[in-house]
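For this view, one protein chain was removed and the others were kept in their places.
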Amino acid sequence: MFMRNSWYAAAWNHELGDTPFARTLLNEPVVLYRNSDGAPVALEDRCCHRSLPLSQGRVNGDLLQCGYHGLTFDATGTCVLVPGQTTVPPDARVKSYPVVERHQWIWIWMGDPELADDALIPDWRWMDHPDWRTIKGDPTFYLQCNYQLVTDNLLDLSHLSFVHETTIGTAAVVKFPITTSRAEDRVFMTRWILDSPAPAMYLDFLRHNVPGYDGNVDRWQIVETSLPANSDVFVGCAVAGSGSPDGDFSQGIQFHNLNSVTPETETTCHYFYAHARYFGQDDKKLDEIYRVGFRDVFMEDVRVFNAQQINHDRFPQRHEVDINTDGPGMNIRRMLEQRIAAEAAN
Amino acid sequence: MFMRNSWYAAAWNHELGDTPFARTLLNEPVVLYRNSDGAPVALEDRCCHRSLPLSQGRVNGDLLQCGYHGLTFDATGTCVLVPGQTTVPPDARVKSYPVVERHQWIWIWMGDPELADDALIPDWRWMDHPDWRTIKGDPTFYLQCNYQLVTDNLLDLSHLSFVHETTIGTAAVVKFPITTSRAEDRVFMTRWILDSPAPAMYLDFLRHNVPGYDGNVDRWQIVETSLPANSDVFVGCAVAGSGSPDGDFSQGIQFHNLNSVTPETETTCHYFYAHARYFGQDDKKLDEIYRVGFRDVFMEDVRVFNAQQINHDRFPQRHEVDINTDGPGMNIRRMLEQRIAAEAAN
Partner (left out) sequence: MFMRNSWYAAAWNHELGDTPFARTLLNEPVVLYRNSDGAPVALEDRCCHRSLPLSQGRVNGDLLQCGYHGLTFDATGTCVLVPGQTTVPPDARVKSYPVVERHQWIWIWMGDPELADDALIPDWRWMDHPDWRTIKGDPTFYLQCNYQLVTDNLLDLSHLSFVHETTIGTAAVVKFPITTSRAEDRVFMTRWILDSPAPAMYLDFLRHNVPGYDGNVDRWQIVETSLPANSDVFVGCAVAGSGSPDGDFSQGIQFHNLNSVTPETETTCHYFYAHARYFGQDDKKLDEIYRVGFRDVFMEDVRVFNAQQINHDRFPQRHEVDINTDGPGMNIRRMLEQRIAAEAAN
């Protein structure tokens, strides 16, 4: 049902501490905590003895103790203590998951631990690069929909004209064509709007880096989605003709909207996102725009996702008509299906 | 499961305007709106592209535009525009339903559109006849029960003695026998209580038309239920011996309680009702009695319906004992079963 051999965002770094933190991921209850040196640990959130969630227990140094009868587990999930007896039953263990803290998120590997290679975690260096200003989308959105609906949305920004028409949308976006390309585990959607007037908000942003500018701009929307549901939405604009299509952003402003969606179940998900910008890094007003304004924008999408899911529940498997801008989303869906099928075949 | 080739009440006339209105009918999500000349339109409430309910979109003149990517549909359900591209996929269409506005309700045909004949809509002329005073039961009751429980109730007024004993019930009602008759698609339940003292409320009503009257009355309860779940509860009383059994109501007062119940699912329904009276048409206090007092009475029934449904859910298909007054209700249930079976056989 899900691609398992993959890293998923499990939590924000600040959500973990020395009290157990519970979250269900890919239908599995997981408890997360930090051990005595601050390293994140993830175990199955079910004591192997009488099924109490271990998240109702307590962290003792590097160990997690169940809150019912005191069985105590180490970071590998091995039970190391049963109060009241001197031996530990050999089958007393819970599942342990590889976890890595990177780019402000805690990433968890839900599949075969032998295959957990942290080089596969998305390289979202902007999240903690000192030259960029990052605003966390916090707290995490809990969505009542299948996680793939979010990826569809991010890969088809033509929805801005309708869902976000009163916020960030403009009727113009949909008029410019997109190009799609794909690599082994990812899809790129690119739209360039060259030598055109900038929307008011963009012009305002641009003046942080190019003071007083009032001319046409080259704008881009470049979305890179890697399996299973990680999307880097790279957008911005630059002085028209200043070289941004060739990678020179010196006369422009850029921001990366970074998104990772982790299924809770087939019909619910955790949606993590952050914004990293390369302009007005010290501007508190901009922080508010990214913190509050974009949250409102995302809430417009949430309303769409939840409503779509109601119709999907009603009419599972029913045919949907495709249009031109669906290409990137359909590509990533197909890749994901193939990976899931390949995992099932092994 | 439901009789489909039939008109159902979908909405009150005042519920529809130039913003889309959503209601689930017979397990199908429907969106209703008025086009530019005020005519009602009903479409399936699911965009054929990415399943967003069209009710989250907007009405543009005669067209309905999806709120996600802007696909636009006409009143026949045909997609006439896909923003960002010049052609429309040939399978881009949603289901359209015949609708008719009549007697203050919007009626929808849920079956084969070829068979939609508006002569089949109940002839409830009292609803908008200038000589009658109509009070709408508004807002619509949303019931947590199968719609047929409401028809059972309306066809067996012996429940007044128990459910409504502190409001409109009298112990006497149940002592008078009923007669049952049937036509092809309807059942009539008739009870006459001749030459008897009138209950206080009825005497009060009667004096609007026969001032000062204090004698015995002839009372009637005549319920006509047509398929699938439309009930005209015609009740009143007249000066005893003044000819009401033969159709002369000049020395009496009459009112029609008009009811239409539309299934949402097997276990939930929308209950539409109105009261039309032929006495005290300008009496505001009577309006309040019909608006508020009868709503309270109906709430006593709602409590019964919801509790019955709990036991039906618990014991589906379990045998129920029948008593004498169940005749009319059992007749309409049998007719309905036959129609549903006949539709399934086609």
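Chains here go by letter, A and B, matching the order in which they are written, and residues are numbered from 1 within each.
FYI, contacts are C-beta pairs under 8 Å (C-beta built on N, C-alpha and C of every residue); 3 or more make two chains touch, one makes a residue touch a chain.
Note that the structure is predicted; figures quoted are calculated from it, not measured.
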| remark: Contact with the hidden chain, among A:83, A:113 or A:177, goes to A:83
| task | Decide which residue listed in B:161, B:216 or B:268 touches the omitted chain of the complex. | result | B:161
| field | Of A:30, A:43, A:64 or A:92, the one touching the omitted chain in the full complex | value | A:92
| remark: Of A:29, A:199 or A:327, the residue touching the omitted chain is A:29
| query | Which subunit A residues would touch the chain omitted from the figure, given the whole complex? | reply | 29, 45-46, 48-53, 56, 65-71, 79, 82-85, 89, 91-92
| field | On subunit B, residues whose C-beta touches the chain left out of the figure | value | 152, 156, 158-159, 161-163, 174-175, 303-304, 307-308, 310-312, 314-315, 318-325
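Methods note: only the chains that are shown with their structure count from here on.
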| query | Any idea how many Å lie between the Cα centroids of subunit A and subunit B? | reply | 49
